[in-house]
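Below you will find the structure I want to go over with you.
Note that this complex is displayed minus one protein chain, with the remaining chains in position.
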Amino acid sequence: MSHQATMDDLISFRRDLHRHPEPAWREFYTTARIVDELETRDLDALYVGPEILGSENRMAVPDDDELDTWFERARAAGAREDILERLTGGYTGALAVFERGEGPTVGLRVDIDALPITESDEETHLPTAEGFRSENEGFMHACGHDAHATIGLGVLDAVLDSDFEGTLKVFFQPSEERVAGGKAVVQGGHLDDVDALLAVHVGLDHPTGEVVCGVDGFLAVSHFRADFTGAPAHAGAKPEEGKNANLAAAAATQNLYSISRHSDGATRVNVGLMGGGTATNIVAEESFIEGEVRGETTELMEYMEDRAHTVIESAAAMYDCEVDIGVEGKAPSARSDEELTTLVRSVSEGVEGVDSILDSDDLGGSEDATYLMQHVQDNGGLAAYVGVGTDHPGGHHTRTFDVDEETIRIAIDVLSGSIEQIAATDPQAS
Amino acid sequence: MSHQATMDDLISFRRDLHRHPEPAWREFYTTARIVDELETRDLDALYVGPEILGSENRMAVPDDDELDTWFERARAAGAREDILERLTGGYTGALAVFERGEGPTVGLRVDIDALPITESDEETHLPTAEGFRSENEGFMHACGHDAHATIGLGVLDAVLDSDFEGTLKVFFQPSEERVAGGKAVVQGGHLDDVDALLAVHVGLDHPTGEVVCGVDGFLAVSHFRADFTGAPAHAGAKPEEGKNANLAAAAATQNLYSISRHSDGATRVNVGLMGGGTATNIVAEESFIEGEVRGETTELMEYMEDRAHTVIESAAAMYDCEVDIGVEGKAPSARSDEELTTLVRSVSEGVEGVDSILDSDDLGGSEDATYLMQHVQDNGGLAAYVGVGTDHPGGHHTRTFDVDEETIRIAIDVLSGSIEQIAATDPQAS
Amino acid sequence: MSHQATMDDLISFRRDLHRHPEPAWREFYTTARIVDELETRDLDALYVGPEILGSENRMAVPDDDELDTWFERARAAGAREDILERLTGGYTGALAVFERGEGPTVGLRVDIDALPITESDEETHLPTAEGFRSENEGFMHACGHDAHATIGLGVLDAVLDSDFEGTLKVFFQPSEERVAGGKAVVQGGHLDDVDALLAVHVGLDHPTGEVVCGVDGFLAVSHFRADFTGAPAHAGAKPEEGKNANLAAAAATQNLYSISRHSDGATRVNVGLMGGGTATNIVAEESFIEGEVRGETTELMEYMEDRAHTVIESAAAMYDCEVDIGVEGKAPSARSDEELTTLVRSVSEGVEGVDSILDSDDLGGSEDATYLMQHVQDNGGLAAYVGVGTDHPGGHHTRTFDVDEETIRIAIDVLSGSIEQIAATDPQAS
Partner (left out) sequence: MSHQATMDDLISFRRDLHRHPEPAWREFYTTARIVDELETRDLDALYVGPEILGSENRMAVPDDDELDTWFERARAAGAREDILERLTGGYTGALAVFERGEGPTVGLRVDIDALPITESDEETHLPTAEGFRSENEGFMHACGHDAHATIGLGVLDAVLDSDFEGTLKVFFQPSEERVAGGKAVVQGGHLDDVDALLAVHVGLDHPTGEVVCGVDGFLAVSHFRADFTGAPAHAGAKPEEGKNANLAAAAATQNLYSISRHSDGATRVNVGLMGGGTATNIVAEESFIEGEVRGETTELMEYMEDRAHTVIESAAAMYDCEVDIGVEGKAPSARSDEELTTLVRSVSEGVEGVDSILDSDDLGGSEDATYLMQHVQDNGGLAAYVGVGTDHPGGHHTRTFDVDEETIRIAIDVLSGSIEQIAATDPQAS
C-alpha cells in the first residue's frame, strides 16, 4: 500500500493488524506497521513512541520480561527493526502531523491496542473463515481498534487529498484498554495546541449505517491493584503463625462490592483479577486483587475510589497483613460539545451509507479518550466522541466480535468531512 | 559412587539431589539418579515409575506442558536418557527389592520430592556457601527429602552388608508434598506382602542426636481444588450480565474458614492458592481455589471435607456459578505400632551419636506415609514412622531449611539396625 | 373542631396527631381522631378500617401482642371506644366520600402513619418548645404524615365548600412507611372507579412556597424478611453440632450488598434490621434479617429481588440452615401524568404563597402511592403525585424533622383547587 490508499489497501491493512493483536504498551508490531505506512505520506512531522508520551508515572506498564516477549514476537512477525528500536520500554504509538495554510489545529484520536481474549476459531467467525484470525493466541482485536487505526490512516489520506487549511494531528494512541495511554498522551504535550478534537469508536451496539454524533455517558474509571503481604506458615503444623494474605484478599473482594450505591448516579466496582498463595499447605504470604471502580462522574468515581481504599486497607489490617495499593489506569468522565456534534450531524447527512443519525447516546463504559477531550476542553477547545455503527456478530470484548468493514469507509467519510468542515467554519471561534 | 557407598559418597549424592529439587510427579532427575545408583547394587528386583504405581485416579498430576518442562530440564541436567524414558507421564519413583533366606518382608519408605520455595541465597545458608544451592530456581528441598532418598540408599547398602534374612523393599516414593503419591504406591500392589514397614523423617524440630521411635499425631488431610465457572461481562457496560466467579471464590474462601471447630479434636482448613479473572474490566468468568482440610482423625478430616463441599457449592450457587470440586491429594491419620517403636528404641540406644530417645511425638502435620502404614496394618502387619532429629537452621518449608548431614549417618544406623532386628525377631509373629 | 375547620383548628388537629405518632397498622388513635372529625361532615359515605382494605396477604402486620399494646395505648390516650372497636386486627385508615351532581370521580390519597424514631427533645425543636412533642416515646411523625392527614381533612372541607361537581374520595391510607398499605387499599376496591387521583407529600427538600406538580423517580421497592433456622449447640462443648443461624445471616448480609449494579438504572439494597441468637455460649438457632431492594423501574427491583432470594437461600444452605423468606412490603415505580401536572401548575400559579413551581422532580425513594396511581392508570385514569415544599429543619426520617405549618394551607389550596379544576375540565376525557 502506498499513498493514496484505496479501500482495498485499507482493508488488507486492517486485517494485517487483526492478525497481530497486541495488548497495552506492547503494540510493537502495530506501531511499526502504522509508522511504516505513515512514512510514505507527505507529512510535516511524524512522532513515534516516546516522542508522543509523557514518561512520568506511566500506568500499567508490564515488566521487562513481558515487554521483551512481545518485542521479539513483533520482530519475528516481520516488524521493521529500525522502528522497533524506537519503541523500547513499551513506548508505543505514533502521531502524524501535517500543516497547510492558516486554520485551526484539529486532532483525531484513534486507539490501537488489543485484548487478552482468545478469538473464536469457528468457521462462522469471519476472520477465521477468511484467514486473518489472531496469530497471537489468547489475544484478539475484540473491540475494533484494528479498524480504528485503519480509520486514522484513511482519514489522514482523505484530508491530505482535500482543500483542508489548518493543522491536522492524528494520534495513534496505545493502551486504551488499560485506560493508561490517554493520560500519557496528554502529558506528552502534543494536544496543548489542539483547537478541536474528534475521537472515534466503531460499533457500540449501533448497526452499520448509524452514526452517533457525540457519544456521552462515559463512566470515569480508576484501575487499582492491591498487593497483600502476610506471613507464610505451615497450615497443618503452625497455622496460627500465618498472616493469611488470601483471606485478606477474599475479605477485600467481598466488601468492595458492598460499597454503597450512590444517589448521585451510576457507580461500578469489579475485582477482575485475583491470585495468591504457593501451595495448599502453606498459609498464603502473598495475594493480590486487581480491579476497577467507575462513576457516572469523576466525583462518583472518586467516591468509589476513596471507599475502596478504606475497604482494602481494613481487610489487610483484619488479617495483620500489609497492603500496597497502586493505581493502574484512570480516566475522567467527559461530554461531547454540542458545537461539534451539530457539525458532525450535518456532515453525516451527506455521507453515503448513513441511514440513521443520533445526536448522542450513552457509552455506559469508560474510555481514556476522556483525558484528551477534557484537556482540550480545559484549554478552551472543543471535543466530540463520534460513534460509527457496525454490524458486529458478537458483543464487544467477546471472542466472536468482528467489524463490518464497510464501516471503515463510512467512518473515514464522516470524520474527514467533519475535519474539513471544522477547518472551514472554525466552530470554536464562533 | 558405587556399591558400597561411603558416607562421603552419600553426602555428595544428597547434595546432587539438593541441587536438582523437583516437585511432585516431576522427580525425573531425582528418580534417574536413584535408579542409576541402584543398578550398581546386587538386587533381586528393581521397579521404576509405572511399575510401582497404580494408575487409577492418580491425584495432583500436572498437565503435559508442565511435565514436559521438567522432563527436558532433567535431560538438560544430565539424567540418563534410558531411565527418563521409563518415567513418561509423570510416573516417577522407584523400588529396590532384595531377598535373602527365610524371613519376614520388611519395607522402608522414603520420599523424594521437593517444594515450590525459593532457596535462600545468603552465604549463611550452607547450601549456598558450599555451592549446592538449588539450580531449579523457585524450587527447593526444604523438607529434607534429599536426605531421605540418600538414607534409603544407605540403609539398603547397610542391610545388604549384614546378616539380614528375609526380604527388604525400599520404596522411593514420589509426590509426598502433594499427599498424592502414597495412595498410588498402595495401589501399585508392592506393599501387599509387607509384614513390617518403617518410614522416616528427619528434623521435625528435633535436634541432631534425638530419635523419635514412633511419630504419631498425623493429621488426616484432603486437598481440594474448586473451579468456579460463571459468565463474563463488561464490568462497566453490562455488569448485571456477569456471573462473578471471583466473588464466588472469595465467598467460598471466607466461609471455609468459618467451618466450626470440632470438640473431638484438632481440625484445619487452608485456602493456599487462589486465582481468577482475565482483566480488570471483565467480570471474571473463571476462578479457582485450592486448599486443604485436616483432622486429628480421619473422621474429623471427613467432617471438614463434607462441610467444605457444602460451603463451596453454596458459594457457587450464591453467584449463579457452576463449580467443579476435585480431590487433589489425601491421606488418613495413622499411628505407630508399639511393637516396632520398642524395637527401634532398643536399637537406637546402641547407635553412636544418639543422645536422646523419645517414644513418640506428635507430627502436627500430614504425611501420606499413613496410606502405606494403614495398608500394612490393615493386612495384619506392623508400621512405625521414625523421626531422626537434625539441627535445622530454618523451619521446615522455609527458604533457610537445611539438614545436618551427620543425621544421615545416624538415620542409616538406626533404620538398618531396626530392619535387621525385625528380621531377627519377627515382632509381628509374637 | 367542627365543620368548617379553620386553619387554627387544622393546626391543632395536626399537633394532636403529632403528639400521638403510631407506626404502620397501629394507627388506632390517628384513625379514631380522623373518623371523629369526618363524622361531623356531611358525607355520602364514611368507610373505616376493614371496609377500605383488602384482607388477603396483607403485608407487615404486627403480631397480636404488638397490636394490643398500641390499641390500649390509643384507648388510654382518649380515642373513641366505638371507633377503636372497628379497627381490631390492625385494620386502620378511613375513606370519606361525597358526591355532588354529574362529574368525574376524583381521589385524594394521604397517608397517616409514623416512624420508629425518637423525637428530639431539644428546645430548638419546635414540637418540643411548643409542647406537642411525641408522647409515644421512640416513635415520631418524622415524615410529615400528621400534616398529610390534616391536609386531607382541609381539602375535603374546601371542596365541600366549593362548586365541585362529581365524586370526591379522600383516602386516609395506613402503613405507607412499610409500603404495605397501598396494595391493601387497591385490593379494597374503592379505587376502581376513580378517574383521577392526586397524592401529596410535603417537604422532600423543597422549601415552603415551592410546588412540584408531578413528582417522579419513584424507586420500586420490595421489603423482605428472612428467618434463618439452624440448630443450637453449646459453643464450647459441641460447636460442631450447631447450625449457625447468625453466620448464615451475616453471610447473607455481606453478599446481598454484592449483588451487581445494573446498567439499566439505579438499584438499591439494604439490610436495615438484623437480630439473632440467645446467649454468647450457644450457637444461634435462629436469626433474621429484614431489608429491602429497590429499582428505578419495577423490572430493576425484580432483578434485585430475584438475586436477593438466591443469595439468602445460598447463605442458608452454606450453614445447613433453613430459611423462610417473606415479602413485607412492596411498591412498583410510577410516573405522574402530564395532563394532571399541567393542571396542577396552572392552579398553583394562583395560590397565595406559592413562589416557585417545578413541573417535576425525582423522589429518589419509594412510596406505595404508586400502587394506587398504577391501578388508576391501568384502568384508564390519570394520576399525579404532588409535592408541596416545606421548610424542614431536619431531614426526613431524622429526629429534628418538622413541618412549617404554612405548608398545610398552601397544600389545601393547591389540591382543592386542582380537584375542582379536574371536575370542571375532566382532563381524562380530552
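Order of writing sets the labels: A, B and C. Residues in every chain begin at 1.
As a convention for this text, a residue touches a chain if its C-beta (ideal position, glycine included) is under 8 Å from a C-beta of that chain, and two chains touch if they have at least 3 such contacts.
Quantities reported herein were computed from a predicted structural model and do not represent experimental measurements.
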{"item": "Which displayed chains the hidden chain touches across the whole complex", "value": "A, B, C"}
{"item": "Contact partner of the left-out chain, one of A:G166, A:P239, A:P332 or A:G381", "value": "A:P239"}
{"item": "Sole residue of C:G78, C:G101 or C:P116 that reaches the chain not shown, by the stated touch rule", "value": "C:P116"}
{"item": "Residue among B:S120, B:T150 or B:N255 touching the omitted chain", "value": "B:N255"}
{"item": "Contact residue for the chain not shown (choose from C:R294, C:R335, C:H392 or C:R409)", "value": "C:R294"}
{"item": "Contact residue for the chain not shown (choose from C:D111, C:D157 or C:E328)", "value": "C:E328"}
{"item": "Option from C:L67, C:V283 or C:A308 whose C-beta touches the chain left out", "value": "C:V283"}
{"item": "Missing-chain contacts mapped onto subunit C", "value": "115-117, 177-178, 219, 221, 223, 232, 234-239, 246-247, 249-251, 253-254, 257, 268, 270-284, 287, 290-292, 294, 328-329, 363-366, 395-398"}
{"item": "Where the missing chain touches subunit B, by residue", "value": "254-255, 257-258, 260-261, 263, 266-269, 364"}
{"item": "For subunit A, residues in touch with the removed chain", "value": "237-240, 242, 244, 247, 251, 255, 258, 260-264, 283, 303, 310-311, 313-315, 317-318, 320"}
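Simple rule for what comes next: only the chains that are shown with their structure count from here on.
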{"item": "Chains linked by the largest number of contacting C-beta pairs", "value": "A-B"}
{"item": "Chain at maximum distance from subunit B, centres defined as averaged CA atoms", "value": "C"}
{"item": "Whole-Å separation of chain centres (CA-atom averages), subunit B against subunit C", "value": "67"}
{"item": "For subunit B, residues that touch 2 or more chains besides their own", "value": "237-239, 247, 251, 254, 283"}
